[in-house]
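Quick notes on the structure that follows.
All protein chains but one are shown in place.
Chain lettering (A and B) follows the sequence in which the chains are written, and residue indices restart at 1 in each chain.
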Amino acid sequence: MSRSESPFQLDELASHLGGKVRGDGACLIESLATLEEAKKGQLAFFANARYLNQLKVTQASAVLISPEYADAAPCSVIILDNPYLGFARASHQFDPTPDVCAGIAAGVQVHAMASVSATAQLEANVTVAEGAVIGDHVYVGPNSVIGRNCRLDAGVRINANVTLYDDIKIGENSLIHSGAVIGADGFGFAPNAGKWVKICQLGGVSIGKDVEIGAGTTIDRGALSDTVIEDGVKLDNQIQIAHNVVVGKNSAIAGCTAVAGSTKIGAGCTVAGGVGITGHLNIADGSHITAMSLVSKSVSKPGAYSSGTGLMPSKQWKRSVVRFRQLDDLAKRIKSLEEKIETSKG
Amino acid sequence: MSRSESPFQLDELASHLGGKVRGDGACLIESLATLEEAKKGQLAFFANARYLNQLKVTQASAVLISPEYADAAPCSVIILDNPYLGFARASHQFDPTPDVCAGIAAGVQVHAMASVSATAQLEANVTVAEGAVIGDHVYVGPNSVIGRNCRLDAGVRINANVTLYDDIKIGENSLIHSGAVIGADGFGFAPNAGKWVKICQLGGVSIGKDVEIGAGTTIDRGALSDTVIEDGVKLDNQIQIAHNVVVGKNSAIAGCTAVAGSTKIGAGCTVAGGVGITGHLNIADGSHITAMSLVSKSVSKPGAYSSGTGLMPSKQWKRSVVRFRQLDDLAKRIKSLEEKIETSKG
Partner (left out) sequence: MSRSESPFQLDELASHLGGKVRGDGACLIESLATLEEAKKGQLAFFANARYLNQLKVTQASAVLISPEYADAAPCSVIILDNPYLGFARASHQFDPTPDVCAGIAAGVQVHAMASVSATAQLEANVTVAEGAVIGDHVYVGPNSVIGRNCRLDAGVRINANVTLYDDIKIGENSLIHSGAVIGADGFGFAPNAGKWVKICQLGGVSIGKDVEIGAGTTIDRGALSDTVIEDGVKLDNQIQIAHNVVVGKNSAIAGCTAVAGSTKIGAGCTVAGGVGITGHLNIADGSHITAMSLVSKSVSKPGAYSSGTGLMPSKQWKRSVVRFRQLDDLAKRIKSLEEKIETSKG
């Protein structure tokens, strides 16, 4: 089954996804949709019991569903143990992104000492600097800049307007979104008589395979050795990764999170959006940090961690803010009351 | 009165703004300035009683002012009910941005199957992909990239180094600032045996008319249906809008705020800078969220909301932070003291 040659027969999709059809296996699926918005010719998925009411009235031609809920569907189904995973896999069949089409567009500048695979595609106005090596089936979108000695392994996709500084290594099948900047100088200065003396950032950035890096995300080069993003890591948009950070295998970080220099995030972590992690920390494998938390100490035990306060009407919030400033005093007054009560009893 | 043909006579400006001159209507206004910095030949505005002392000594040739304060000005005035609005309107007269000048610069690449209005202006190195439609009087700044099947309606302005992925629709007179990335993949993955399987993001982005989108702001494409920015919305710099978010009509969001997937922000909201709004929430029309708040539950009633704590000397702050961790215990000890006191009275 070739990608994007929709419509597909339901039977054909089921066999591709390793599921079992109940209902009309010959029905044609043109696209995917949510339970709520799906119409005839569309395939939806049911992966959360919360949406049972939507399932019961869906207009979809078919639904990806687990065995225990299959009876509740008002239409044909593909039965799978993990319908959400099935949906993820199905989405690739309907992805309209054109295949990489080997060739070099107008306005591209490739340095004489760079190497570009004959199967790579470089879009308009891309520049490739000295010593760079562009692997097989690599795609580089319009106006992206590839620095000296960069190495893009097979199947890497760099979208438009990406900047790779010098010495960036990117493993197979990784995807970099527009506006990302990989390898800018880490923020390193030595104070001297009220001014700052720059510490030249002499390391690079090493990115594993199957990594995704979101739009506008910045990953600084290391001061001496490399900043490292391990295999399978997923970084959302506008994340800031400082010099010499290590993000461990298959960790996922949501938008607008910032990680300060030399911090090591373990494998299999999830970090929600807007989190700040200060420098030189270790975050244990399997840690989960909730949105907008400040992490200023290492996390040695996997688990879920949070900081901050919850939303309140601003007027009441102002009163809590005042009291937060008095908290130590309030705690001491409680202690003192407890002693007085003890004494009066005695 | 044509834009930018300054100097203007005060009378001329007043008539354009719908105000009434008191003083020298023939005086020439060359530019705008604040009350504090204005000199001869400049027009200032008085919109906040807090600046009354500055008004009294301003060197401006004229001031935009409301009737009740007109007597306090030491110079000519244009009397208006809403001087701040008058100032906003006057600013357009002094805007030096050149008019759109139809034509296609050197290095531009327009796909044979794209359509570009004869009145549009494409600056150097712009690329326009297959199926894109560029409307009348559209401006696209240098090095911007317009993806497949994008539709830019009349009067849209895209500044330099903007990236529009495929399937982005932008309504009349909207303005996109440099470094913005519209339509990168939403952050969607299904977990599978410790790894992440990408969910292809098959929706687009639909942006209304009279929208402004700040520098470095990222708006992800929808997973299945579109991410939606309604008419009149104003987004500041470095905002992150995740897939399938809806931002309602005329809402304004300040810099560095992040909105997670599928959240719906109502109409007429203001969200201050650095706010984080988690996914799948509904924020009521007319809500106002203060700076750096975390919104992790839906807001059903309009009003002002906040979270976080206030600034303190770091040394005292550390003590409050320790006590915050003990808050539940402290509250229970208060309860216990109350019971003991009750008992001892009894």
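Note that a residue touches a chain if its C-beta (ideal position, glycine included) is under 8 Å from a C-beta of that chain, and two chains touch if they have at least 3 such contacts.
Given the structure is predicted, the values throughout are model-derived calculations rather than measurements.
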item	value
Options A:N173, A:N282 or A:S307, residue touching the unrepresented chain	A:S307
Interface with the undisplayed chain - residues on chain A	107, 109, 125, 127, 143, 145, 147, 161, 163, 165-166, 179, 181, 184-185, 187-192, 194-200, 202, 216, 218, 220, 224-225, 238, 240, 242, 256, 258, 260, 276, 278, 288-290, 293-297, 299, 303-310, 312, 316, 319-320, 322-324, 326-327, 330, 333-334, 337, 340-341, 344
Residues of chain B (touch criterion as defined above) contacting the omitted chain	31-34, 37, 82, 84-85, 87-89, 91-92, 94-97, 105-107, 123-125, 141-143, 159-161, 175, 177-179, 210, 212, 214-216, 232, 234, 236-238, 250, 252, 254-256, 268, 272-274, 291-292, 308-315, 317-318, 321-322, 324-325, 327-328, 330-331, 334, 337-338, 341, 344-345
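The working rule: only the chains that are shown with their structure count from here on.
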item	value
Intercentroid distance (Cα basis), chain B paired with chain A, Å	25
